[in-house]
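The structure's right below; bear with me while I get my questions together.
Shown here: the complex without one of its protein chains, the others still in place.
Moving on to chain A:
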Amino acid sequence: MQLIECPWCGRREETEFHYGGQAHVAYPADPAALTDEEWAHYLFFRDNPKGLFAERWSHSAGCRRWFNAVRDTATYRFHAVYRPDEPRPVSS
(Lines give C-alpha, C1' and ligand atoms only; values in the text may rest on other atoms or scores of the structure.)
Protein backbone atom coordinates (compact mmCIF):
# COMPACT_ATOMS: atom_id res chain seq x y z
CA MET A 1 0.00 0.00 0.00
CA GLN A 2 1.33 3.38 -0.98
CA LEU A 3 2.23 5.89 1.73
CA ILE A 4 1.23 9.49 1.04
CA GLU A 5 2.70 12.41 2.90
CA CYS A 6 0.12 14.80 4.35
CA PRO A 7 1.73 18.25 4.81
CA TRP A 8 0.27 18.40 8.32
CA CYS A 9 0.27 14.78 9.55
CA GLY A 10 3.18 13.19 7.74
CA ARG A 11 3.24 9.84 5.97
CA ARG A 12 0.03 7.86 6.17
CA GLU A 13 -1.52 4.98 4.27
CA GLU A 14 -3.20 5.69 0.96
CA THR A 15 -6.56 4.47 2.30
CA GLU A 16 -6.72 7.55 4.56
CA PHE A 17 -6.85 9.84 1.55
CA HIS A 18 -9.45 10.98 -0.93
CA TYR A 19 -8.56 12.02 -4.46
CA GLY A 20 -9.69 15.40 -5.72
CA GLY A 21 -8.47 15.63 -9.30
CA GLN A 22 -6.52 18.42 -10.96
CA ALA A 23 -5.17 21.21 -8.74
CA HIS A 24 -5.02 24.93 -9.44
CA VAL A 25 -8.33 25.10 -11.33
CA ALA A 26 -9.40 28.63 -10.53
CA TYR A 27 -13.05 29.62 -10.23
CA PRO A 28 -13.85 32.03 -13.07
CA ALA A 29 -13.04 35.61 -12.11
CA ASP A 30 -16.17 36.92 -13.83
CA PRO A 31 -18.60 33.99 -14.01
CA ALA A 32 -21.41 35.92 -15.66
CA ALA A 33 -19.16 36.77 -18.59
CA LEU A 34 -18.41 33.15 -19.53
CA THR A 35 -19.73 31.61 -22.72
CA ASP A 36 -21.29 28.13 -22.64
CA GLU A 37 -18.06 26.76 -24.06
CA GLU A 38 -15.98 28.44 -21.37
CA TRP A 39 -18.32 27.08 -18.69
CA ALA A 40 -18.03 23.61 -20.19
CA HIS A 41 -14.26 23.82 -20.02
CA TYR A 42 -14.35 25.05 -16.45
CA LEU A 43 -16.73 22.29 -15.36
CA PHE A 44 -15.80 19.26 -17.42
CA PHE A 45 -12.38 19.58 -19.03
CA ARG A 46 -9.25 18.73 -17.07
CA ASP A 47 -5.68 17.92 -17.96
CA ASN A 48 -4.99 14.20 -18.22
CA PRO A 49 -1.23 13.91 -18.68
CA LYS A 50 0.87 10.76 -18.69
CA GLY A 51 3.59 12.03 -16.40
CA LEU A 52 3.75 14.76 -13.78
CA PHE A 53 0.34 16.02 -12.68
CA ALA A 54 -0.51 18.63 -10.02
CA GLU A 55 -3.55 17.32 -8.22
CA ARG A 56 -5.62 17.69 -5.04
CA TRP A 57 -5.83 15.20 -2.23
CA SER A 58 -7.73 15.31 1.04
CA HIS A 59 -6.51 13.59 4.18
CA SER A 60 -10.10 12.53 4.75
CA ALA A 61 -9.49 9.96 7.51
CA GLY A 62 -6.92 12.15 9.26
CA CYS A 63 -6.81 15.93 9.64
CA ARG A 64 -9.47 16.25 6.90
CA ARG A 65 -7.53 19.01 5.19
CA TRP A 66 -6.96 19.42 1.45
CA PHE A 67 -3.49 19.69 0.00
CA ASN A 68 -1.83 19.56 -3.39
CA ALA A 69 0.65 17.07 -4.77
CA VAL A 70 2.75 16.62 -7.87
CA ARG A 71 2.52 12.96 -8.81
CA ASP A 72 3.67 10.98 -11.81
CA THR A 73 0.62 9.30 -13.38
CA ALA A 74 2.80 6.71 -15.11
CA THR A 75 4.72 5.55 -12.03
CA TYR A 76 2.29 6.80 -9.33
CA ARG A 77 5.26 8.25 -7.43
CA PHE A 78 4.65 11.45 -5.46
CA HIS A 79 7.31 14.04 -6.30
CA ALA A 80 6.06 16.77 -3.95
CA VAL A 81 3.24 17.62 -1.59
CA TYR A 82 2.41 21.19 -0.66
CA ARG A 83 -0.26 23.28 1.00
CA PRO A 84 -3.10 24.78 -1.03
CA ASP A 85 -1.78 28.32 -0.62
CA GLU A 86 1.67 27.39 -1.88
CA PRO A 87 2.65 27.51 -5.56
CA ARG A 88 3.36 24.33 -7.51
CA PRO A 89 6.98 23.36 -6.85
CA VAL A 90 9.28 23.22 -9.84
CA SER A 91 10.00 19.58 -10.60
CA SER A 92 11.64 17.83 -13.46
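In this section, a contact is a pair of C-beta atoms (placed from the backbone, for glycine too) under 8 Å apart; a residue touches a chain by one contact, two chains touch by 3 or more; residues count from 1.
Here, contacts and distances are computed from a predicted model.
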item	value
Listed names "Acyl-CoA desaturase", "Probable tRNA sulfurtransferase", "DNA-binding protein" or "Sarcosine oxidase subunit beta", with the criterion being the UniProt name of the chain not displayed	"Sarcosine oxidase subunit beta"
Residues of chain A (touch criterion as defined above) contacting the omitted chain	1-2, 14-15, 18-19, 21, 36-37, 40-41, 43-46, 48-50, 53, 55, 71, 73-76
